[in-house]
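Moving on to chain A:
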Amino acid sequence: MADIALKQVTKKYKQHTALNGVSIDIKDKEFFVIFGPAGAGKTTLLNVIAGIAVPEEGVVTMNGKVVNSIEPEDRNVAMVFENYALYPHMSVFDNIASPLRSPRYRQPESKIKEEVHRVAKILRIDWLLQRLPSELSNGQRQRVSLGRALVRSPEVFLMDEPLTHLDAKLRHQMRAEFKEMQANLNTTTIYVTHDYLEALSLGDRIAVLNEGRIEQIGTPDDIYYRPATEFVAEAFGEPEINLLTAGIVRKGGEWYLNLLGDSDHFTVPRQVKSVIEELQLENVRVGFRPKDIKYSFTDDSASMLRAAVYSFEPLGSKAILTAHAGGQLIRLIAPADLEARPDRPIYLKFNVDEAIFFDERTRRFIARAGEKGGRFVG
Partner candidate 1 sequence: MGNTNPFSKLLKNAALLLYALFALFPLFWMILISFKHDREMFNTVFLFHPTLENYKVLFSSNEYIGYFLNNVYVSVGAVLVSIVVGVPAAYALARFDFKGKENLAFTFLSFRFAPELLVILPLFLIYQKIGLYDTYFGLIWVYQLISLPFIIWILRGYFEDISPEVEHAGRVDGYSWWRVFLKIIMPLIKPGLVAAALLSFIFVWNNFTFALLLAGQGVITTTVASLKYISSDTVHYGQMAAAVTISALPEVILALLIQKHLVRGLSMGAVKG
Partner candidate 2 sequence: MAAQYLGSVYNGWSKIVAKPQRDNGVSSVKKRYAMKTIVLLVVTALLVFTSACSSGKSGGSEPGATASGSPESSQAPGSESASPANGSFDWKQYSGQEIDVLLNQHPYAEAIIARLPEFEKLTGIKVKYSITPEENYFDKLTTALNARNGNPDVFMTGSYQLWEYAPAEYVQELDSFLKDPSKTSPDYDLNDIYKGILDGDRWDLVPGHPVGTGSLWALPLGFETNVLVYNKRALDSIGAQPPKTFDELIALGEKLNGWNGDGSYGVAVRGTRSWATIHPGYMTAFSMSGAKDFEIQDGKLVSKVDSPEAIEITKKFAELVKKAGPKDWTNYTWYQASSDLGAGKAAIAFDADIFAIFQGSKGASKEAGNLGTAPPPIVKEGQAVGANEWIWSIAMNNASKKKDAAWLFMQYFTGKEHTLWGATQASVFNPIRASVWENPDFLKRIAEFPGYEDTFKAIIDNTSIKFTPQPEFFNTTTEWAAALQDIVTGKSDAETRMKQLAKDINKRVERIRTE
């Protein structure tokens, strides 16, 4: 069982920098998700931990021991690869058995047999053991490669987008399985994905990676409710968060946000005010999750902002409604059965208390009023 730490790790391939000064601390038994878009350096990060890639700078420690110069086979890590990386010339059984036959983790054949069958049963592939990888479906291959990792008890599981190649239904099911597997395996797991739902639903903590740099490390709630940067805010949540630039309008004691040319309705929450004051900001960026924007078709200019329907995409249970106001597009959630012709006037109410505030210059998180996702920091 291991806690794993990366300190200022930089990995270059030729001129291209895959990891740039990455520092992470992963606690023992933690289910740690590394999230990021394609090419963010997620896989490289795993390879560095596994010892497949050797960083130019920085150190990797396991249980406080620096392991940079330790070969992969001696790190006692198990890895599930994005493309499964099964041994094409070996049967499923032999694939799963291979770690236990290696000089490093050798077990008696009898033990191997029972171990493999045990794991295969868990993964419900025990009826495939004699087949070759080429005779399996993607889902099955994925399970085999998973089995190859689970068959032994390593310091840490490394999983590189294990679900990406599966169809939506299977992916859901597997996600659930992972969760409880992790629960009763209680081994450190580092899980790479580009799917924010996977990240949020599986991770104890999530590290958001972008172009080789860490954007933020935090619990799913931190990430979702207090995204460190606009990048993080945009990456999590579907439809995407609405980010609007707002000027600060001081009217006596009250402060208002000037959103989309409307400066009457949006009072700056008290807690946020202090921060803004401290930083002496003239403008801020305000993020509204689509679900935090209410709408109505009955004119209520007093409390609401006037806009026009731009587009309407029903998605079965719900629908994404895009409205058009002050030269900006605003996405919000609406019931699928809504009657929304384009250009129909619509009135929006932004729930400022749920809004997320960013520094307009640095695009970094300032503050948030809402109580959701635990105590705010202010």
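How were these picked? Simply put, all candidates are chains of the complex that A comes from, given by their letters.
Here, contacts are C-beta pairs under 8 Å (C-beta built on N, C-alpha and C of every residue); 3 or more make two chains touch, one makes a residue touch a chain; residues count from 1.
Computed from a predicted structure; not experimentally measured.
Contact annotation for this complex: of the listed candidates 1 or 2, chain A touches only 1. Looking at the complex, you find that chain A touches candidate 1 at residues 47, 50-52, 71-73, 77-79, 81-83, 85-89, 98-99, 102-105, 145, 148, 158.
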